[in-house]
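In this view, the complex is presented without one of its protein chains, the others remaining in place.
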Amino acid sequence: MLTDAEIMAQVFAAFQEEQAEHRQAAGALLLELERNPQHPQRQQLLDQLFREAHSLKGGARAAGQMEIEQLAHRIEDVFSAVRQGQVHLTPDVCDPIYAALDDIGTIIGQVVAGQPVSLDPYEPLLARLSAIVESATPAGPPDAQRSGDTMAAADIHDQPAGVAPSDRPVPTPVLPPIVDHAPHTPDTNEMLERSLSLHSDTPASDIHTTVRLSTTILDNLLNEVGELMTCTIRARQHARDLHALTELSTRWRQIWRKAQPALKRLQSRRPTLQPTIHHLQQRTLEREHQAQAIADQNTVVLLDTLLQFNTLMIEIDSRLNIQARLSSEDHARLAAVTDRMHDQVRRTRMLPLTTLLTPLHLQLREMARAASKDIRLELDDGGAEADRQVLERLHEVLLHLLRNAVDHGVEPPEVRVACGKPATSCIKLCAAVSGDHLTLRLADDGAGLDTDAIRHRAIQNGLLSETDAARMSEAELHDLIFLPGFSTRQTVNKLSGRGVGLDIVRSQIERMNGRIALQSIPGIGTTFTIHVPISLTSSHELLLRVGAATYALPVEAVQRIIQVEAQAIQVLEGYAALIIEQRPMTLVSLAELLGEKRSSSEQHHNAGQTQRLALILGSGERQIACLVDGVLGEQELVVHRLPPPLQQVRLIAGATLLADGRVVPILDVVDIVRAAIGTYRTVSLTTEATAPERPAHILVVDDSITTRTLEKNILEAAGYTVSLATDGVEALDILRRLTNNGGCDLLLSDIDMPRMNGFDLTMHIRADNELRHLPVVLVTSLDTPADRERGIAAGADAYIVKRLFDQHMFLDTIAQLI
Amino acid sequence: MQPLSLPQYQHLHVHTEHDVISLRQAVRQMARSVGLGLPEQARITAAISEIARALLLDGGTSRFIIQVVDQDPRPALEVVCVSPHAHAHEAHTSQNLHALSEACALVDETNLTTLHEGVPLILRMWLGHGSRKR
Partner (left out) sequence: MNRHVLIVEDSRTQAMRLQLELQRCGLHVSIATTGTQGMATAQTTLPDVIILDVDLPELDGYTLCRTLKVNPTTAHIPIVMLTHRDEARDTRSGLEAGADDYIPKDIFAEQNVLESLRLLGIL
């Protein structure tokens, strides 16, 4: 029997899903109506809009989410007023609604995370929404019909202010028989049929053709199928082993055949038993005969045994053949079923790309408004589908790229017009699936990349020498913007802060075994092209021997495999390096990186070798060569994500099961490249920049001990040293102390803190002569554009929202700033 | 769930939308406990709810007293609306008059038409109504 808590938990889970749908639908409808005020189906859309808010309100109530219910109620009131023609959908009206819809999402996140919820931060918004309704002008135009509302429409008149109600008759106190107020429907059955026929597109049989399923079930199914695939591989091995056994009996047959002549001879020499003759002289003869007889007896026994053995072998052989054949058939069937099942399960996890792309309209609108630019988004999803995990990861990537296009690609309207371009910029996003890869193209018609500025910046930052820069092609220069720390530092921008963040984008994509490239034509625009596999669940893995252990690496991450001569290894700036195609490349030993000890026999072996195998990993300017002890082969393997509590393990991205049941870790190529390069810059033959002797030091400020500890652990695991502070005042103290003791390299701070909050702390730091250049990252649960702007205005370099917390992105952002 | 042993007299203030809902529930429960049938419960509840909300929209707060009265010719569940500014009197001129009429039309007995200053609005639902299906 369920307890109240259990009931509410289930109901909440249902609400969590339902609210997302209603919010999404409401946002889309509102956007459509806002953009197209003369929409031919305006009234229907408004009705639908009202319904979405209404359902949101009802669901919130049933789920006991009173804060959300309140927000939804206000939104509903606004929509009701719009529906009646009392309010128009101007940006002033729509903005708070979008904000409220977003806030509902935030609150849901808080509830899911078990955080306390309060409406206090939303009071101003609630007031604004109420004000919209209160200032509404009474219904004017006749198209403001209250459709679908009540039946007694004929009876109700919205009383304009000032009409004297004194004429209205007052009904008698004792109630007469009930009068029917409903407008007359001639025949209720007919009306029912009419409305049924209008809306019954779904015949009764269609009712049960779809089901709702929790994604955990799908993930589990996928895991099980993965195990099944491993079993299939073992079954195949088994069948092969059995088959190999049958070869043993073939060998026996050969041996037996070769022995036949000798056997026959032995058999024919079998002595006939002679009668014993009692002669004295013959006693010795007898003894000889006896000895001979005994010897012959032994031979007979042996012969018999051999014959029996052969018979047995024939029997074994025949049965073994049958078993081998059955095993083979079983494996074939298992493999076929498993493949089909794997395919089906993969498909269940597939979502159409539209689920990823459609919300981008709204997000782009916000970005464009904040940047005061006029931008249109065109989407073509090409009917593509991809695994939901892939879509989730692509979402962040696309947001980043869009932000980048809005900030840097697209020119302000005046500039565009002056160049002869239309004032409204167009960003096109197209997708296409080919085989098991997805290609996404994001193109803007903006200013394109400024090659000279890039070259100049690269030289300035010490990433390239003048000569290097001169010889680089335009495409190679463009590729530089993916480097960490390559940013337009001059313009502290409202949206992007100080970094362009494209390094994060590339890391994310490479983590997905994908590629990103860009093309840019000055004055015309920039196009980013992304290739990713549509499914992250299985991939071709290269099996490597590292020290005494086995590791796996996605084949797509490996650019080349080369033989390295011992003499070819050079030492540059304290790092081992190889010269490949006239460019230096960092060389590391995977065994050292992973901390794998070699057995003494291995070391001896290696010492004697003049040639070692190395893998080239990474792309563009960030490539490294990795020494390995052996390549064991390539296999299609099922990728398992690391289960909690193992989610973040240095250098490891996941795990897979081999046919023999061994668990093999899958290496995270991005982490490896980073670890190898060490200080996040390219290896260059000429520049100075010395590597810091000590690990970077980060100050973490947060008034919650849980958050502080969590962040500290993550950072220390990534190799940083960490100090802690509970609020802004303490943080400033510690910073001042630290500057005398080696200094602090980055500040990571919460916003909501006693005594001094994160915004003020940032401003203090920027105002202080010594601390001015300290990179500041704000980490917070507040996620409104206003807060982000405030953070950037205060001088923060980056702004991470707790709700969207992803450890990889967290570390990538920090790495980029240090 | 056992029916609560409700007092035979309840006095509630209405300042906010929340209070309207609480009042409504109190009326419902009272109506249930004195044995009114479902439709009658629904009626008196809706009537009081409408009145309370109308008065709230009008800008005022109100007080309600819910009690059972042994009236002639029959006992009834009675709800009295008392408001400090004699809103009941102003009901004649309020824009919510229509709503009040609708509300009062739902119940068995009301003094809406004979209201004047100082007299509270009273609604009554006779007990012993209809059958309770068991």
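So that you can tell them apart, the chains are marked A and B in the order they are listed, and the count of residues begins at 1 in each.
In this text, a contact is a pair of C-beta atoms (placed from the backbone, for glycine too) under 8 Å apart; a residue touches a chain by one contact, two chains touch by 3 or more.
This structure is a prediction, so every number in the text was calculated from the model and none was measured.
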Touch criterion as defined above, residue of B:8, B:25, B:71 or B:113 at the omitted chain: B:25
Residue of A:55, A:70 or A:619 touching the missing chain in the full complex: A:55
Where the unshown chain meets subunit B, residue by residue: 1, 21, 24-25, 28, 32, 37-39, 41-43, 45-47, 49-50, 99, 102-103, 105-106, 132-134
Interface with the undisplayed chain - residues on subunit A: 1-2, 7, 10-11, 14-15, 17-18, 51, 54-55, 57-59, 61-63, 66, 150-152, 178, 180-182, 185, 188-189, 191-192, 195-196, 198-200, 202, 204, 207
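Just so it is clear, only the chains that are shown with their structure count from here on.
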Centre-to-centre distance between subunit B and subunit A (centres being mean Cα positions), rounded to whole Å: 58
